[in-house]
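Each chain you see keeps its place in the complex, though not every chain is here.
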Amino acid sequence: METRKRLEIIIESMAQRRACTILEEVGVTGYTVFYALAGYGRGQRWSRDTDISDASDMVMIVSISDEATINSACERLMKLLSRQMGVLSVSDVAVMRPEQF
Amino acid sequence: MNTDLIIATIVSPVVLFFILGLVAALLRSQMTIPEAFAKGLAIYLMMSIGLKGGVAMSQSELTLELGLVMLAAGTLSFLLPVIAFAALRLTTGLGRIDAAATAAHYGSISIVTFVAATQALTFVGLTSDGYLVAAAALMETPAIISALIIVGMKRRTTGEASAASTGTEAQDRGELFREVLLNASIVVLVGALAIGWITGERGIAAVAPFFVAPFQGVLCLFLLDMGLAAGKGLRRGWRELKPGTLAFAIYMPLISASIATGVCALLGLSAGNAALLITLAASASYIAVPAAMRLALPEARPSIYLTLSLGVTFPFNITLGIPLYIMLGQWVGA
């Protein structure tokens, strides 16, 4: 198995499209979006089922890719995250078919 | 004072279910209505409102009045945020961006408030025209643009970079444009209005058992959900927002209503139409505008504008506000 990077962005859903566009532009081979149900940050709880507007919904975007691609994604994503709510983290993962990423 | 009307408004199942949700949330019940279901109901409600408005429009002439009301509606939506912004800056400690974002909500409208007013009109035997639905759809957007201009002007004068100018500006602009002009409420409301207008009474007869008869019942279910959301917002709001900010959510609708009353007098609208236009002006958005603000002014804090518009203004409007706006409509109505 070879090592790749796993990028995980938890970001407000209204900014999902912007984050995804960045990922596509830096050239990741793929990503997947999951939606969050609830959360907590800066002392405030939110929950998808009780907040009637989409404004507080969050999603998680996961993308597995090589280090260089993830690094350039991170740089641009941090700019986005300086304005939109969310957090970003990167971890090491082993993959079986490295040519896929 | 018409206390009968107030009582009739509050003691309707629709409002009582709202209060039920509100109380449950304030008591910290953990009950929820699944988001997917509530969103489905919201689309149903907008389809129904649009269809009925379109059919009503297909039965009447397109008069000059209609054109003038549209113009007035658009102008109200565009200018009320200026007043709201000034009021917020003068009376609360909110920053420019928070104030502008909040102001946008008060220029835009709440379609549920509009519908509740339509129902309440029947208590006093008033009728209204179908084109008011078109006016409602029209009022969703100008307020957003107005708020962006307010922020943009301030920014230019202070030499700051605009929020939208970082990143891939053109793309963001396109996205914002689509969000603002092609969001679900506008697409469905305007689309259904057109469909009702095209097919007319005969065309929608087949779908009336779904879109007309059960409407009020579905509204009850939806308002239960809104009550839960408003209650949660309110609980949070008491702790975080200053009394002055919370007060804005009560007096701003009254300011908007007064201005709209003047406009209705100028236009010589009927009592029913006037009541609805006043209600639209006094209502505040809690779905479309918050979403647009996350795109256009992400620095603004949603907890402020959501608490105010959903937690305070909406409950105020559907209980005490609507009877008042109807009375204003009756008073000014031709």
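For clarity, chains are labelled A and B in written order, and residue numbers in each chain start from 1.
Heads up, the rule we're going with is that contacts are C-beta pairs under 8 Å (C-beta built on N, C-alpha and C of every residue); 3 or more make two chains touch, one makes a residue touch a chain.
Keep in mind that this is a model prediction, so the values were computed, not measured.
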Total copies per chain kind in the whole complex, with one of each drawn here: A x3, B x3
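The criterion applied here is as follows: only the chains that are shown with their structure count from here on.
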Centroid distance [mean C-alpha coordinates] between subunit B and subunit A, Å: 33
Complex contacts: residues of subunit A adjacent to subunit B: 12, 14-15, 17-18, 21, 44, 47-56, 79-80, 83-85
Subunit B - residues contacting subunit A, complex: 25, 32-35, 38, 163, 166-168, 171-172, 175, 179, 225-226, 228-229, 232, 236, 286-287, 290-291, 293-295, 298-299, 302-303, 306, 310
